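With one protein chain withheld, the remaining protein chains of the complex are depicted in position.
Letters A and B name the chains as they come in the text, with residue numbers starting at 1 for each one.
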Amino acid sequence: MLRRIMLMSAATLLLAGPVALAENAPGVTATAIKIGNTMPYSGPGSAYGAIGKADAAYFQMINDQGGVNGRKIDFVTLDDGYSPPKTVEQTRRLVEQDEVAFIFNGLGTPTSSAVQKYLNQKRVPQLFVATGASKWGDPAHFHWTMGWQPDYQTEARIYAKYILQNKPDAKISIIWQNDDFGKDYLIGMKAGLGDKYDKMVVKDVSYEVTDPTIDSQVVSLQASGADTLIIAATPKFAAQTIRKVFDIGWHPLQLLTNVSNSVGAVMTPAGPEKGIGIVSTAYDKDPKDPAWVNDPGMAEWRRFMAKYLPDADVTDANYVYGFGAARTVVQVLKQCGDDLSRDNIMKQAADLKDFALPTMLPGIKINTGPTDYYPIQTLQLQRWDGKNWVLFGDVLSGS
Amino acid sequence: MKPTLLRSLGLSLLLALALAVPFVASGYQIFQATMVLVYAIALFGLNILTGYNGQISLGHGAFYAIGAYSAAILIDHQIVPDWATVPIAGAICLVVGYLFGRPAARLAGLYLALATFALAVATPQILKYRGFEHWTGGSQGIILDKPDPPAFLPIDADQWLYLCCLAVTLVLFVLGRNLLRGRIGRALLAIRDHPIAAASMGIDTARYKAMTFGVSAAYTGIAGALGTFAAAFASPDSFDAFLSLRFLVGIVVGGLGSISGAFFGAAFIEFVPNLADRISKAAPWAIYGVLLILVIYLMPSGVAGLIRAMTQKINRDKETIREET
Partner (left out) sequence: MMQALLHQILSGLANGGIYASVALALVMIYQSTHHVNFAQGEMAMFSTYIAWALIQAGLPYWLAFFLTLGFSFAAGVAIERIVLRPVANAPVLSVVVVFIGLLVILNSLAGWIFSYMIKSFPSPFPSDAWYGSPYLSPHEVGMIAVTLAVLTLVFGFFRFTPLGLAMRAAAQNPASARLVGIRVGWMLAFGWGLAGAIGAVAGMMAAPTLYLDPNMMTGVVLYGFAAALLGGIDNAWGAAAGGFIVGVAENLAGAYLVGTELKLTVALAIIVGVLVVRPAGLFGRTLIVRV
């Protein structure tokens, strides 16, 4: 009798334990989980606000399908205008006032850096930060922060390797945006070229986001006699660069950051014929690339866009990005089951094995581990032929 | 009741309320209240220059940035204890402000506005410059820890920071008020309204204008240092040109040439963007712009100006009633 009571109590406790945990976890109830996010819906970075819209729409779709393990997702996204002090304020509000379970897909390096220490001190997961800065994969110092996309330094190393293999005598020039994003490419190139950097890189020029055009910079680079150009620029300036390089009659080998290789946002405005021969990398399928017209993965994405974001511009690759990131976090939630404590969320985020997305290129998968906080680490090289991006070579990693 | 007694009671009540804030509000709200104090100091500084002395500055964000980075660098490299960074930031900005103010004294109106705006626009680029990267952290910026309260006090870091900012605010406001009510204040007003007459009365206008620039910059620089403690982070992108425009909006909405205006303006620039965000997710800044324009329509001289006009009217009505009885 006594033994049975003990066993029953133990069993009840074991069953009730995780449920009780979930109910006590911040931001979690039996029927909902609250997720926080900061995005630049105004100001200089507002083009990336589309990612936040994609995230919100994806969670809406999941809710319409019944939620994750019976819980609806309550997505709270706030505008930080790409201003770090504002990010601090909004993040504190999300954590302390709205009591979200975790912060997801915060955009921008300076903005996310501003709250990284705070979130780690408060033990709130900062999942799938929406930038390619390399600093987000540091579990030893920042256990609660994880990036998502392949980082810029890895990408730059891939370009450096490509040049060393295909054009070892290249005279390299670099145009870079004067902020963390651009600087990461310089660092990556230095790492990839090693002691050949000083000999091979003949000139590098920067530009500010407030510069109206980069014509002067391109002219300087041509004058340096370089025959290779690395473009570490955001979409508008990448389009200006590609067009200007063509117009002044310069024909270097051009390597373009994957942040700015969208067909709709960059290659078409620049002039499709002006970018022929440009090499870039990718991990996502481009919505306007004719190669994926009949692809079932992209078809699923298009159905999602038609139903949940009917007024959005479907050539904007940001919507593909958001779809992918949101699906990844839903996978994490699925893996958590009923234990949605912050500890377990972080544990499951660091336990993604060969997770594939319908919108990701074949061969590229998401993998994380307790010491591997870089979910996507592989990229595919591709070359522009005037109409599409043609994939070539193997899927590469940066090392 | 005599007006001065009423006034003192009113101020004491406000002070009591201000002291109560850290103990009734949540951490996030204390943070917001701290930012209101920080902006109030910055706006007071700008008001000294623009409201009292008539020199338009569209570049005070630069001095805020200099103060912020001075404090951040000093702490990051552990050169002085936390509390010392605030007066040092003020001193640095005093010097920089004066040096900028001397040649700027030659410029008036639009031209001064452009020169100061140029300073604001150039600031992020200077902060990101590779040559200074070792000190400033370049584009990455500097991450700090919030200062800890002394061990014997049973309060947390947010509350401690708020109380320190409150103390600094009170000291700076009392000092500033005495400065502006006295001889120097009158000289500033004279330079603003009748510069030629002022000069012929023996006031060295160029020196006064430069000194005013310095003091104004010092106030804003101290605000920047305190703001850095609150955010625990300093990066070039935090101090863009729009920050300077926000300060201008703050002093106009608060009331030019008024001391209490700094608080109204600070509350406006801290809370109205959030309010606009709640009203419309799609185009929050459009709502902010509409609210801003409406505020100017209703109160062209700012909140403080409106209050002044109302109290004057009340006093006049009282006078009329007294005369008639």
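Everything that follows uses one rule, which is that a residue touches a chain if its C-beta (ideal position, glycine included) is under 8 Å from a C-beta of that chain, and two chains touch if they have at least 3 such contacts.
As the structure is a computational prediction, the values presented were derived from the model and not from experiment.
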**Prompt:** Considering the whole complex, which of B:12, B:26, B:125 or B:311 touches the chain not shown?
**Reply:** B:125
**Prompt:** Hey, which of B:83, B:111 or B:271 is the one touching the hidden chain?
**Reply:** B:111
**Residue, one of A:30, A:248, A:299 or A:390, that touches the chain absent here** = A:248
**Prompt:** If the hidden chain were put back, which of A:89, A:316 or A:339 would touch it?
**Reply:** A:316
**Request:** May I ask you to list the residues on chain A that touch the chain which is not drawn?
**Result:** 42, 44, 46-47, 49-50, 178, 205-208, 210-213, 215-217, 219-220, 222-223, 235-236, 239-240, 247-249, 264-265, 268-269, 312-313, 315-316
**Message:** Which parts of chain B face the unshown chain closely enough to count as touching?
**Reply:** 50, 56, 103-104, 106-108, 110-111, 113-115, 117-119, 121-122, 125-126, 128-130, 196-197, 200, 241, 245, 248-249, 251-253, 256, 282-286, 288-290, 292-293, 296-297, 300-302
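Just so it is clear, only the chains that are shown with their structure count from here on.
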**Complete:** Distance in whole angstrom between the CA centres of chain A and chain B is 38
**Message:** Going by the contact rule set out above, which residues of chain B touch chain A in the complex?
**Reply:** 26-29, 31-32, 35, 121, 124-125, 128, 138-141, 143, 145, 227, 231-233, 235-238, 240, 242, 277, 281, 284-285
**Message:** Touching residues of chain A toward chain B in the complex: what are they?
**Reply:** 41-43, 78-79, 82-85, 88-89, 92-93, 95-97, 109-111, 113-114, 116-118, 178-180, 183, 208, 210
